[in-house]
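Note that this complex is displayed minus one protein chain, with the remaining chains in position.
Naming follows writing order (A, B and C), and every chain is counted from residue 1.
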Amino acid sequence: MKENRPTPNWKLKLHEVIYEADTPAGKFFDIALLVVILISVALVMLESVPEYFQKYYWQFYVAEWIITIIFTIEYILRIISIRRPKAYIFSFYGIVDLLSTLPSYIGFFIGGANLLFAIRALRLLRIFRILKISRYIGESNKLKEALRNSRPKIIVFLFAVLIVCIIAGTLMHLVEGETGGFTNIPLSIYWCIVTLTTVGFGDIAPVTPLGRFIASFIMITGYGIIAVPTGIVTSEYGRANSAVKNTIKNSQVCPVCNEQNHLDKAEFCHNCGNKLNA
Amino acid sequence: MKENRPTPNWKLKLHEVIYEADTPAGKFFDIALLVVILISVALVMLESVPEYFQKYYWQFYVAEWIITIIFTIEYILRIISIRRPKAYIFSFYGIVDLLSTLPSYIGFFIGGANLLFAIRALRLLRIFRILKISRYIGESNKLKEALRNSRPKIIVFLFAVLIVCIIAGTLMHLVEGETGGFTNIPLSIYWCIVTLTTVGFGDIAPVTPLGRFIASFIMITGYGIIAVPTGIVTSEYGRANSAVKNTIKNSQVCPVCNEQNHLDKAEFCHNCGNKLNA
Amino acid sequence: MKENRPTPNWKLKLHEVIYEADTPAGKFFDIALLVVILISVALVMLESVPEYFQKYYWQFYVAEWIITIIFTIEYILRIISIRRPKAYIFSFYGIVDLLSTLPSYIGFFIGGANLLFAIRALRLLRIFRILKISRYIGESNKLKEALRNSRPKIIVFLFAVLIVCIIAGTLMHLVEGETGGFTNIPLSIYWCIVTLTTVGFGDIAPVTPLGRFIASFIMITGYGIIAVPTGIVTSEYGRANSAVKNTIKNSQVCPVCNEQNHLDKAEFCHNCGNKLNA
Partner (left out) sequence: MKENRPTPNWKLKLHEVIYEADTPAGKFFDIALLVVILISVALVMLESVPEYFQKYYWQFYVAEWIITIIFTIEYILRIISIRRPKAYIFSFYGIVDLLSTLPSYIGFFIGGANLLFAIRALRLLRIFRILKISRYIGESNKLKEALRNSRPKIIVFLFAVLIVCIIAGTLMHLVEGETGGFTNIPLSIYWCIVTLTTVGFGDIAPVTPLGRFIASFIMITGYGIIAVPTGIVTSEYGRANSAVKNTIKNSQVCPVCNEQNHLDKAEFCHNCGNKLNA
């Protein structure tokens, strides 16, 4: 036992329920939280539709406050149940959790419906918590590793694509000018990105024969080079796939430092040395 | 012989013709059925064109009933010729077969042209039977296995894409507002899915410089991450491809339990132990 | 010498020039023919632009006849220089070569400018001869083999895509109806193909919330399953790539039966046993 002072038992229990998914209570908390998050996301979406907002103003108002209070309680419980609260407060999820409760309180004192809405939309970021489900899928670690390995190369590739778009966009501006809507270079570059990525909105499109010829060239290039990121990811994933690994399925989280990736047989946190409550 | 009571000979013959494709008669039945299904699909399509429907009302009506009667006879024969009819009736194809005959009879008693049409369209589901041809292609088992293995990872990936779309859609709504048609968040998310998947209809498109800048970012992201599902499928398929397997080409189906995947040399059903009529 | 009667020397020379690319004269003939074909293709394209056609009517007329005469002479020489002309006449290229000269003669006697143009466009098919250049690229055999191996699986896949489009198209017709332009099922299926393949013209687009929701689902599906053909081709190409092979670079063609794929050291045709003029 490397602990300095004993953690009260109810704190350990609470930590297990809130931060872990090993026990039935922990799983239930996880799922209940996801449901509340999805409801809050749906609320933000529906509020943005003017006719709904006018019709159900009070219902939205009440639901808004219920969710804010639930999130506030959850935030306080998360801080209480962990031994080093700073590790949570300044983590990505900690900041997101704070940002998803604060706006409602600020809005209450300051007001300003439009700005209020914009900051309340920050609550959407909580949706990333859903991705935590991915830890139930054993092999997703390989995918993560493959993506981490291929990222620098893909970024260089996308950079090269961007440079091609700048050159080609300028060329299109000079060739097409005002006729096809290529009124300035930034707009032409935007069109070039739309085209090279094979999105093709069609709000801007070349009309002169020469412009269309260059556009054909850009499109065929885009069709040919889409192969590059795919080749990178496939190759890296194949490599990660062939390497034998111990997949971590342990969902325990350290009650002191909030570290998550523990081996299946771990009894002490490999980060701070404190005991995990198995 | 592990059979409990002898199956009449004509039933075995009928089962062989209807459920299998080993004999000339079985192959002929398969192909004839596919032709009738394709005709019924073509009928549903053509009926939906108003000018055709008004012009050839009676021809459609007669053809409709001829097909309904053919399908009804086939459905009854399928139930008769199998020893445990429940295995067929509650299978996917059994339910689809029932749903593709019932609407016409219901429509005859109740009426209501528009609703009638909607339920008659269920007949289209029978088109999945065409995919049965795939069993003639030896290696499709590998493909199926690769798809089964990559499904959970692709679903997590598509989920992550969806979350990105929700965040980016909300951002675009806040940035563009009414100007580009981003009138509410669900619509902006719809636009974001259209853009990230590189479909790009162009009915909604950003018009402000900042909106276009963010859109460029979304498009380049979409172009970069399309590599992920491809990498997964390729890697899994490569793995399935390198594993040596006995490809099953036997198209026999057990006359008792309707089990389909028998080894080439199988004489008895591996599921219920009854004799296969080779 | 397995030949029955000696072939005149000038015929062998002519055959070498026209059908092969080993000698300087043969290479020159190949390139000169390609240039004439490209000019004829350019002519067909330019004639289709009404303003050019009216302005340069006589120039087109003269160029048309010059090319027709060149192609006619080439066609006659090809028949003369080969020992079994039927092998050429009924081959793919033989029929294309005939179809690219005949229309001009027919048009001379019958007339009818519009129809004439349509059949003259058949001349475009000669452009496939350009692909013969690919034989100069050593490794293209591997690519061909990979494509041949993956074809049946890709066809089954595209068939499955088509069935999904039929089901989804019908659904969109029932949901959207007239509002978004989904006036009948064939049109809705067309829209579905446009969307699932991520082309997205935007001439037809859903406008109801439910229609847009289903469309989002179709698009994300399309984004996910584009991985399948890629996975198949990549895996097959990787397999063909790892197998060591003798690449055939011999461009000799049998003067008797027109067979093309001879080993580098071949002196007699492996198909008819006649001597190749090395």
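The rule is simple: a residue touches a chain if its C-beta (ideal position, glycine included) is under 8 Å from a C-beta of that chain, and two chains touch if they have at least 3 such contacts.
Since we're looking at a predicted model, the values are computed, not measured.
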Given A:80, A:95 or A:160, the one touching the chain that is not displayed: A:160
Residue, one of C:12, C:99 or C:199, that touches the chain absent here: C:199
Chain C, residues in touch with the chain not shown (by the definition above): 41, 44-46, 48-50, 118, 121, 124-125, 127-128, 130-131, 133-134, 137, 139-140, 143, 146-147, 150, 154, 157-158, 161-162, 186-187, 189-190, 193-194, 196-203, 226, 229-234, 236-238, 241
Where the missing chain touches chain A, by residue: 152-153, 156-157, 159-160, 163, 166-167, 170, 173-174, 183-186, 189, 195, 198-202, 205, 209, 212-213, 215-216, 219-220, 222-224, 226-228, 230-232, 234-235, 238-239
Chain not shown, touching residues in chain B: 198-202, 230, 234
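Here is the rule we use: only the chains that are shown with their structure count from here on.
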From the options A-B or A-C, the pair that copies B-C, where over half of the contact pairs coincide: A-B
Interface sides of chain A and chain B: same vs different residues, half threshold: different
Chain A and chain B, separation of their C-alpha mean positions in angstrom: 33
Interface hub residues of chain B, defined as touching at least two other chains: 157, 186, 189, 198-202, 226, 230-232, 234, 238
